[in-house]
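Excluded from the complex is one protein chain; the other protein chains are retained at their positions.
We call the chains A, B and C, going by the order they appear; numbering starts again at 1 in every chain.
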Amino acid sequence: MPTTYRHRGAISLALFTAASLAACEREARRLNQQPPPGPPVTFVSQSPLQPGPTVVTDTAEGEFDDNAYNTSEGQTLYSQMNCSGCHSNGGGNMGPALMDDEWLYGSKPNQIFASIAEGRANGMPSWKYRLTNKQIWQLVAYVRSLSGLTPKGARPARSDHMMVSSPPNQTPNAKPRNSGLPGASQRP
Amino acid sequence: MHSAFDPASPQAHLIASLWWWMLGVGGTIWIIVIATMFYVSFTKHRHREPDDPQHVSEATHRRMERAVIAAGLVTVLVLTVFLGFDYSVGHALAQHPQRALTINVTGHQWWWEAEYEDPDPSKRITTANEIHVPVGQPVQFKLRAADVIHSFWVPNLNGKRDLIPGYVSSQWFRADTAGVYRGQCAEFCGLQHAKMALYIVAEPPAKFAAWMAAAAQSPPPPADSARLYGQRVFLSSGCAVCHTIGGTQAQAFVGPPLTHLKSRATIAAGTLTNTRANLMGWITNPQAIKPGVRMPAYPLTPLQLEALVDYLETLK
Amino acid sequence: MKRLRPAGNVAELPSVVFGSRSLMWWATLGFMVIEGWTLALLVTAYLYLRQNFEAWPPLRTPYPSLLIPTINLVIMLLSFFPAFMAAKRAKQLDTAGVKRWLVVLSLFALAILVIRWWELWAINTRWDTNAYGSAAWTIVGFHTSLLALDVADTLGLTLLFFVREMPARSFSDTSDNSFYWYFTVGIWIPVYLIVYVGPRIF
Partner (left out) sequence: MQNHHEPVVPAGTALSDEDVAREAAALEEVWHGRSGFWGWLTSVDHKSIGKRYIVTAFAMFLAGGILAAMMRTQLMRPENTLLGPDRYNQIFTTHGTTMMFLFAVPIMTAMGTYFVPLMVGARSIAFPRANAFGYWTYFVGVVFLYVSLIANTGPDTGWFAYVPLSGPQYAPGHRVDVWAQVVTFTEIAALVAAVNIIVTTFKMRSPGMSLNRLPLFVWAQLVVSFMIVFAMPAVATGSTLMLAEDRAVNTHWFNPAEGGDALLWQHVFWFFGHPEVYIIFLPALGFITPIVETFARRKVFGYTALVMSNITTAFFAFGLWVHHMFATPIPELGQSLFTAASMLIAIPTGIQIFCWLATLWAGRPEFRVPLLFVLGFIFTFVNGGITGVMLASVAFDKQAHDTFFVVAHLHYVLIGGGVMPLFGAFYFWFPKITGRMLDETLGKVNFWLFLIGVNVAFFPMHVLGLEGMPRRVYTYLSSTGWGPLNLVSTIGAYVIALSVVVFLVNVIKSWIGGEAAGHNPWNSSGLEWATSSPPPPYNFVHVPVTTSRHPLWDTDVHLPVMTGLRSDRREVLITTTFDARPDHRHEDPEPSIWPLYLALCMGLTFIGSIFSPYLVLVGLGASLPGLLAWAWQSLNSHRGPDRVAAPDVLAETT
């Protein structure tokens, strides 16, 4: 009996510690980080079919996707950079919708990073000289939260605006489909 | 330069006089109560009753009754006078002027946007964190919040007023003494609540008019190639997606407008004096100075940075 | 310490009493005051938000339906009767009568709780549509939690009466349960009027 109890105690202690550590990461706000020296944007691949060496950035997925503060900063940037001008509040208009499960250029963080940083055909401008890497990763986290690709605990709730679409914390967890525009992968 | 004790407007004067009066009366009351406390506790006087704790003589009871009732009446009296004085001051402060220079102030996390109202939209001047006002003329502020609640407060000139999303509140004062008056956001507004200062620059009407005229102009285009390069850095890098510089393509209002950056005494909402070194330090890593501020540390090469600051220094 | 001197004897006093003499009645009253006051504050907030709108319900927001809420209101009013009867039988220490009326009351309670689900949707506006929807859902939702608690209390009491021998104190508890039922139903009447009928009036 006592051993079982001890085991149980140890397990619950471990679970508890794990939960707290997860919370630490999810709630962390790393405010004062020195920017990396060198050019503004790491070179990223546009598509797997690209000729030459494929360089994929380190995505630091957890630091952004599973972090409430970074996702929220991404949300702020989304409205400040007027992303809604084309993508609306995720519903899409001139640009494609961001809150559905369909992804023209891939739904992985580094793919979305590439879309934002390098821009895409049909009007998506390149942001790599206007935003920092960190800001783009924050946007990536927010964009992914819109379609339920990031951990639920880190997704934002409604914002103080008119309600036009359901907030990320209500979006069900989605399985993305990479549809691809006809011939999209051939474009540089 | 940042104190309610040092009023520079009739409004702040009224409040300060109310304060000194309340301090005098309140202080006197405090001294009387504490003196009474010492007297009743520590002196050997003849009214102390015998040992039986249940016993209080008729005479003593009457004296206690009289003393407590008298003290209660004095309290009521003092409070009534307090109330009267407060109402008169409040009434005076509530009289908003019929005609006044109107400035729309919007609180952002964590800076102040100020727009001088004018019927002609092209003449509206927008500036940040330093608000020039003419001496001797009433100035009316219309206060709005862009994100969370802030509070507009320049203690030398008037009390504070909250900026609340969904509301437009107003505040006014008339600066009677020329000077630079510091104020600071008074309602907790997040990470950099501590570094959200503003300055009211009160100057004689002629000087103020000159400032207005200058502020309405766009800065001259860059004169030499180094500064031209600086402008290019500004326009093609991240700066222009948030900031405005009059006469250029940079027309964003995410961050403070920089059209007349060098005419301001401080940067980063009153956090740093506006020197070349501070400007460079700020651009290099704002997060080290105001952790959490919305401006990112944008990676620039030393050459770009030099040229950018060269250019920014021309924005007088 | 002073010596103790007997000044009276309480051995002959009763040990089970009804109504405001009993402690449980006071606890129930306290609970009612707290919950009633919370509901009153929510209704005040609802009316406060009303001032932010030109129309009520707001533009492009449908009226709440009246049919289901009215049906449920009628059922709730009818349920006063079994509650009253259960309390009456309890005061007569009539175990069979209490059992009978508790079953009837339980059926009513369950029916009301089930219909409440459709009654919530009869608001016709989701809670996340606008502040009007939020306020209406919160008020009805909060009352639903009170109702659910009361239903659980009633069902639990009924169950206990059927599965075991109950001491005399349980009769007092039964009458307090009815007392709380009157409150739950009674407080619904103004809520019904404000949330469901109100938008058609103001």
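Just so we're on the same page, contacts are C-beta pairs under 8 Å (C-beta built on N, C-alpha and C of every residue); 3 or more make two chains touch, one makes a residue touch a chain.
Model, not experiment: these values are computed from the prediction.
Novice: Going by the touch rule at the top, give the shown chains the omitted chain contacts.
Specialist: By the stated touch criterion, the chain not on view contacts A, B, C.
Novice: If the hidden chain were put back, which of A:Thr71, A:Asn89 or A:Thr132 would touch it?
Specialist: A:Thr71
Novice: When the complex is taken as a whole, what residues of chain B touch the one chain not shown?
Specialist: 2-5, 12, 14-15, 18-19, 22-23, 26-27, 29-30, 33-34, 36-37, 39-41, 45, 47-49, 51, 53-54, 56, 60-61, 64, 67-68, 71-72, 75-76, 79, 82-83, 85-87, 89-90, 93-94, 147-149, 151, 153, 155, 158-162, 164-170, 182-195, 270-271, 291-292
Novice: Which residue numbers on chain A touch the omitted chain?
Specialist: Residues of chain A in touch with the missing chain: 20-21, 23-24, 26-29, 31-32, 68-69, 71-72, 75, 153-154, 156-163, 166-167, 169-170.
Novice: So which bits of chain C touch the chain we can't see?
Specialist: 1-18, 20-23, 26-27, 30-31, 33-35, 37-38, 41-42, 45, 48-49, 52-53, 58, 91-93, 127-135, 137-138, 142, 152, 156, 159-160, 164, 166-171
Everything that follows uses one rule, which is that only the chains that are shown with their structure count from here on.
Novice: What is the minimum number of touch steps required to go from chain B to chain C?
Specialist: When the steps are counted carefully, the minimum from chain B to chain C is 2.
Novice: Centroid from C-alpha atoms only, then distance chain B to chain C, rounded to Å. What do you get?
Specialist: From the centre of chain B to the centre of chain C is 51 Å.
Novice: How far is the middle of chain A from the middle of chain C, if each middle is the mean of its Cα atoms, in Å?
Specialist: Centre separation, chain A to chain C: 47 Å.
Novice: Starting from the mean Cα coordinates of chain A and chain B, work out the distance between those two points in Å.
Specialist: Comparing mean C-alpha positions, chain B is 38 Å from chain A.
Novice: What positions in chain A touch 2 or more of the other chains?
Specialist: In chain A, no residue touches at least two other chains, as defined above.
Novice: Any idea which chain A residues touch chain B in the complex?
Specialist: 29, 31-40, 76, 80-81, 129-132, 134-135, 160
Novice: Can you check the complex and tell me which residues of chain B touch chain A?
Specialist: Contact set of chain B toward chain A: 165, 191, 236-238, 240-242, 254, 285, 287-288, 291-292, 294, 296-299.
Novice: List the residues on chain A that touch chain C in their complex, please.
Specialist: 158, 163, 166-167, 170
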